[in-house]
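With one protein chain removed, the remaining protein chains of the complex are shown where they sit.
Let's look at subunit A:
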Amino acid sequence: MANTATVDELGHSPEVRGKNYLNQTAGVWSWLTTVDHKRIGIMYLVSVLVGFGLGGIFALLVRLELLTAKKTIMDASQYNQAFTLHGAAMVFLFIIPSIPASLGNFFLPLMIGAKDVAFPRLNLLSLYLYWIGAIFMLAAIVTGGVDTGWTFYVPYASGVSTTSVISATFGVFVMGFSSILTGLNFIVTLHKLRAPGMSWYRMPLFLWSLYATSIIQVLATPVLGITLLLLIFERAFHIGIFDPTLGGDPVLFQHFFWFYSHPAVYIMILPGMGVATEILATNSQRRVFGYKAIAFSSVAIALVSFLVWGHHMFVSGQSELSSAIFSFLTFFVAIPSGVKMFNWLGTLWGGSIRFTVPMLYGIAFLFLFGIGGLTGLFLGMLSVDLHLHDTYFVVAHFHYVMMGSTAIAFFGGLHHWWPKMTGKMYDEKLARVGFALTFIGFNWTFFTQFILGTRGMPRRYYNYLDQYQPLHAFSTYGSWVLGLGFLITFICLARSLKTGAPAPANPWDSATLEWQTQSPPITENFEKAPIVTLDAYERPAEETA
């Protein structure tokens, strides 16, 4: 707590003191009709956490079922629904909107010194579309569930499954529009609303990552929308597009689906990388090493992400030529990812490192993303993928990227910005316990699955050979520790709302602009429009030095 600046020290006038975006107006209606990006961000935050809780419950159920090699708590069709709903809830309700729509919405305008996003009403519309899409998904759960896997592969999804596929896919279709609108809003905001002096290279790197994410959201999501609409048409009206019995091509569905869903992996991970950069810079007490390299590697990842979708389809029956092209192109992703990793390590090198709670998450991100990213290279290699495809190795790999990296970065960001968002400090000891259990539980659960996968355990199997039972049981025990870690984290954060000490404006002594206003901020963010004179992550002391 190096900086204990108070509201008064920030130069706020007496009219503003004591007022903030939370108490400016009151009542449910004032929240539902707000166009304030901070309130919309908070509503997104609550929503994605509910989605995370829902997906988490299904995850625990899936792991519990796999405790034994035969039936444990549910039958095979219930198991299919449980893993489908776990995946769909985690991907569409939680990870994709998690960082951009909650933390991004809240902090993007603050970090560029703007009053709001470029299109505040569109911002609220995107939240409502997210809710409407979520309602369709929840309706699918209560009206028969979905058992297709989150990928909705045809011809099973279009013609065989008797579950509520149309409701679920339509929900995802609607949520896609929410994602597009958020991306569009962010792109325009970053182009048009930067404060005087806030040049592109003075922006915090979190914003570069959000910019790259927004490009993907705007360009790729429409393809998913069209694909799911075609799937609905095929299922509802028997128009032959993907189903071979109707003259369609099922592999074409996979092309369409992964053309969105591979870039979507970067919609998930890029904001996490941005959050990690902020945490590492703040807690190393120095400027980010290789600023431009990190900034442009975000954009490079966004561009390369559109060229590698076929590496999900090496055993789908796609042409060998195609597989060779996709395998070759996949390795290009490693270059900007490696650039980031080494620049983060360069930032830590020689830094004055503080092991705050957010920093623990930041370092965990580096460790887990290292494992998740490198195992991706195994899977990008054709010959290796033939053996590991659809095994638990793949499950472990993408959990290390999506959960170990993105979700860990999200919770790191939540701890980092919690004082700014709520005006409250949390209990650091309890937060450390929550982090430790999460980190241990995560590795316990998913590193085990790397071993399961290399030994040949296929994913999505309900019953399995007895030889895999000890490792499955071990992984399930880990999931309980992981669940407990998240529960403690939630309790810690929720308790701070009631009993937490008031947060100072800049509790972590961070150099970025969002900390230069009170905690929580006023509705207009800054009483006077800031004029930026410092480079990114530069501190006033450095300027005079």
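Just so it is clear, a contact is a pair of C-beta atoms (placed from the backbone, for glycine too) under 8 Å apart; a residue touches a chain by one contact, two chains touch by 3 or more; residues count from 1.
The working rule: contacts and distances are computed from a predicted model.
One chain of the complex is hidden; its UniProt record names it "Cytochrome c oxidase subunit IV", one of "Cytochrome c oxidase subunit IV", "Probable glycine dehydrogenase (decarboxylating) subunit 1", "Aspartyl/glutamyl-tRNA(Asn/Gln) amidotransferase subunit B" or "Glycosyltransferase family 4 protein". Only one of A:63, A:235 or A:255 touches the absent chain when the whole complex is considered: A:255. Taking the complete complex into account, A:306 is the one of A:306, A:344 or A:486 that touches the chain left out. Within the complete assembly, A:223 is the residue of A:223, A:437, A:505 or A:536 that touches the hidden chain.
Considering the whole complex, the residue from A:325, A:353, A:377 or A:425 that touches the absent chain is A:325.
In the full complex, subunit A touches the omitted chain through residues 219, 223, 249, 251-252, 255, 259, 306-307, 310, 317-322, 325-326.
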